[in-house]
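Have a look at the structure below, then the notes.
Missing here is one protein chain; the remaining ones are kept as they sit in the complex.
Moving on, here comes chain A:
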Amino acid sequence: MNVGVAHSEVNPNTRVMNSRGMWLTYALGVCMLHIVLLSIPFFSVPVAWTLTNVIHNLGMYVFLHAVKGTPFETPDQGKARLLTHWEQLDYGVQFTSSRKFFTISPIILYFLASFYTKYDPTHFILNTASLLTVLIPKLPQLHGVRIFGINKY
C-alpha cells in the first residue's frame, strides 16, 4: 500500500468523514433504517422510533468507538492501531465540523424518538441510556481513555 499511493495522507481514515457526500449518505442511511423498521407490521410507531435510535446508536458505538485501527496498512508505523475511528478523526483535533455533526445527530434522533414515544418511561430509559453510550465516548476528556482497560489492545 505504500508504493502506488498517490497522496501524502498518512492515514486516509482521518479524512473519510469529511469527504463530499458522507454526511448525506449517513443521513439517508438512518432514514432508510427508520423506513424499514416502520414498514414491519408488528412494530408500533413508538417502538419503531426507539428501535431506530437504539440500533443507530449501537452501530455508531461499534464502528466509531469500539473498532480500533485502520482496515488498511498505513505508513505511520502503527500510531493509529490503538485508536478508535473517532479518535483518529482529523488526527485528534477536537471540535472539527465532522465531530460536531456526528455529536449532534444522535441528539436530534433522541429528540425525535422522545417526541414520537410520547415520553413513555420505559422508552425514555432505553433511549437515554442508548444516547449516553454514544455521547460519553465523544467527550474530548475521554480521548484515548479506556475505562477498566476494556478495549485497550
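Here is the rule we go by: a contact is a pair of C-beta atoms (placed from the backbone, for glycine too) under 8 Å apart; a residue touches a chain by one contact, two chains touch by 3 or more; residues count from 1.
Note that in this section contacts and distances are computed from a predicted model.
UniProt lists the omitted chain of the complex under the protein name "serine C-palmitoyltransferase" (options: "serine C-palmitoyltransferase", "Protein DOM34 homolog", "Collectrin, amino acid transport regulator" or "Mitochondrial import inner membrane translocase subunit").
For the chain left out of this panel, the touching residue among A:Ser19, A:Ser44, A:Gln94 or A:Asn151 is A:Ser19. Residue-level contact of chain A with the missing chain is found at 1-9, 12, 15-16, 18-22, 24-25, 28-29, 67-73, 81, 97.
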